[in-house]
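A single protein chain has been omitted; all remaining protein chains appear in their positions.
Let's look at subunit A:
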């Protein structure tokens, strides 16, 4: 389900900024980005609840190999693949999105395994993600101009 566009506050600091900055991460500075809220309902397949996409990245991974990130030192969690006709695609997730929050939990400074765990909690039926992508920023920029 596509949610309205909203300004985000990822990481720990909540700082709303008019100016959308790049998605790169400057240590010590709050990160601001334009995000989209996506709500995905999990699909039961056998005994697993699946979401229908794949993630890559994390603070324990090598950021230089991330094909979707702009800044090759970005260690955030990115969506690397979206299963066609899966719950994620239906909800509007696109390949290359950077996941900023999952159900309120921060995803910008987590290991790969922690991210996987946050997404695959068995007692949650729906995950609400905050994702960001380049096209969002540009859309906002254009709309402001």
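Everything below uses one rule, namely that a contact is a pair of C-beta atoms (placed from the backbone, for glycine too) under 8 Å apart; a residue touches a chain by one contact, two chains touch by 3 or more; residues count from 1.
FYI, contacts and distances are computed from a predicted model.
Colleague: Assuming one chain is omitted from the figure, identify its UniProt name from "Protein transport protein Sec24C", "Phosphatidylinositol glycan anchor biosynthesis class T", "Vang-like protein" or "50S ribosomal protein L20".
Modeller: So the chain that does not appear here would be "Vang-like protein", according to UniProt.
Colleague: Based on the whole complex, identify which of A:55, A:100 or A:136 touches the chain you can't see.
Modeller: Looking across A:55, A:100 or A:136, the contact with the absent chain belongs to A:55.
Colleague: What residue numbers in subunit A mark contact with the hidden partner chain?
Modeller: 50-51, 53-57, 61-62, 64-66, 80-81, 83, 112, 116, 119-120
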